[in-house]
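The structure that follows is given in the form of structure tokens.
For this view, one protein chain was removed and the others were kept in their places.
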Amino acid sequence: MQEIHLKIQRQDGPDSGPYWDEFKIPYRPQHNVISVLMALREHPVNVKGERVAPVVYEVGCMEEVCGACTMIINGKVRQACSTLVDTLAQPIVLRPMTKFRVVRDLMVDRQPMFDALRKVRGWIDIDGGYDIHVHAPRISPKDWEKNYDFSRCMTCGCCMEVCPQVNTRSQFIGPAPVGQAWLFSNHPTGKYYKEERLHALMGPGGITDCGNAQNCVRICPKEIKLTDAIARIGRDATIQALKDLFLK
Amino acid sequence: MSSTALDKHFVWRKLHSLLGIVPIGFFLCFHLFENSLTTKGPEYFTEHVVNKIGEMPYIELMEIFFIAIPILFHAIYGLVIWYFGQSNVARYGYARNWMYLLQRVSGAVVFVFIITHVWGTRLEVLMGDSVTKATLFEHLAKDLQNPLILAWYIIGVLLAIVHFSNGVWLALITWGITIGPRSQRISSWVCVFIGLVLVALSAQALRGLLAAGV
Partner (left out) sequence: MAIKKPKIIVIGGGLGGLWATMRIAEAGNQVMLFSLFQVKRSHSACAQGGINACLDTKGQHDSVWQHVVDTIKGGAYLANQPPVKAMCEDAPGLIRTFDRMGVTWSRTPEGVMDLRLFGGVKNKRTCFAGATTGQQLLYTCDEQVRAHEERGLVKKYEFWEFLSLVKDGQGRCKGITALNLRTMEVEAFRADAVVIATGGLGLIYGKSTNSASCTGAAASRAYQQGAAFMNGEFIQFHPTGMPGDDKNRLMSEAARGEGGRIWVPRKQGDTSNPLTIPDDQRWYFLEEWYPAYGNTVPRDVAARAIWKVVRDMGMGIGGKDLVYLDLTHLSEEFLRRRLGGILEIYEKFAGDDPTKVPMKIFPAVHYSMGGIWVDWEKNETTGALKQPSPRNHQTSVPGLFSCGEADGTYHGANRLGANSLLSASYSGRVVGESVAAYVKGLKESVDTAPEDLYGNEKKRQESINKQIMSCSKGENPFLLHKELGDMMRDKVSIIRTNKQLDEALEKLKELKERASRMCLDDRHGWSNASLSYARQVQDMIVLGEDLPIPEGKFAGDPEFEAYRAKWKENNTKWLKTTLADHTPEGPKISYEDVDTSVLPVEEPRDYR
């Protein structure tokens, strides 16, 4: 393999139409998709020999912990930095995620995911960022393991991309925020606001909008047990509904 | 998202899920069970099934409120749910993703099937000109001689069973009974078993009707 052949779906802005651009760059071992895009921007010449604007993409840590460089690579959504070129069939087809508004080329606007974290009260309530001379209550190693699983969610959007229930017609908040809501309610003091989180997830776009296609758990790059959280929130919502019916 | 207790969206969704099991799912099981009694012959069936049920008090009200309205609601709201989803099996061909699509397709097909089925049986009896309770068995048996109708019945009933069995699997999750992947794997086998039992009952029913229709 002497060359890397790239087919990239580009878009100049949120309101303009998508188009394809093709590139060929020299092969180098250990290339990943981000390093290919980096090499490309140094000499952004397409196969037609035209010098074009370098492809715009988001990049952060390049270690698959920040979630920035998520895109659709050969039909599958994943992080570009951890996708080694040697594992891909050519031409390598790059597209922006489809469940978010395209900003430009491969860059999309994932703000709705962050807004969702606000909706589900995605934090632990504390009095203030100062020492009160005690630790939080103890957490068993087993609970820790479950919580740690979810606290690694990097809001990359893979689960949103593959979820059939997340789309422009529906309001579904998506798997990641549900997982985060569960995480905070499973903390010994975070659970004080479990009811608020459940109520936030019992409205339109909430937990009942999950269709259990379970793609999220298959695609998550951190292998977070999203469907566990969804089912647990489902159970808690059922119980909460009964409480709301009979105790209020 | 509203934070008021028991948002109506939540209630509608839960109702949709609940109705699919009770009464619709229960009715489906009962219906397939009673129909499997066709193997005992037209006389037995007419006397012990058709007439017995017909003699039940408030049967019309029960049929309307426990069967017709729940099915109508479940079906129409189900179509609404389908509208808000966007299947992507072409790109992500996982088994569960196929089931997601199948649940929606089967629901829609079964809805149409139920309309034709009820038209061809219960409503024609109600209108009472060509078909009566006494001739219902015979009427159906005759219809099923037509290979197109037979195929339609096989598709309709099988998809109803798939829809129900998968629906049970889903309800076990959404109501919070099966949480982890292991329990969901076990429940999927249980649901396959339920489905197979229902298929067996349906096969019996068909056998009874086909045998009598000669």
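When the chains are written out, they are named A and B in that same order, and each has its own residue count from 1.
The rule is simple: a contact is a pair of C-beta atoms (placed from the backbone, for glycine too) under 8 Å apart; a residue touches a chain by one contact, two chains touch by 3 or more.
None of these values were measured; they are calculated from a predicted model.
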{"item": "Displayed chains contacting the withheld chain", "value": "A"}
{"item": "From A:I8, A:I34 or A:C159, residue that would touch the chain that is not displayed", "value": "A:I34"}
{"item": "Residue of A:K48, A:H135 or A:K248 touching the missing chain in the full complex", "value": "A:H135"}
{"item": "Positions on chain A where the hidden chain makes contact", "value": "12-13, 28, 30-32, 34-35, 38, 41-42, 44, 51-54, 56, 58-68, 81-82, 84, 103-104, 107, 110-111, 114, 117-118, 122-126, 128-136, 138-141, 144, 147-148, 151-152, 154-155, 184, 187, 189-190"}
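Keep in mind that, in the parts below, only the chains that are shown with their structure count from here on.
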{"item": "Chain A-touching residues of chain B, taken from the complex the two chains share", "value": "1-7, 9-10, 13-14, 17, 81, 83-88, 91-92, 94, 96-97, 99-101, 170, 173-181, 184"}
{"item": "Residues of chain A that touch chain B when the two form their complex", "value": "75-76, 119, 162, 164-165, 167, 169-170, 172-173, 196, 199-206, 208-215, 218-219, 225, 227-228, 230-232, 234-239, 241, 244-245, 248"}
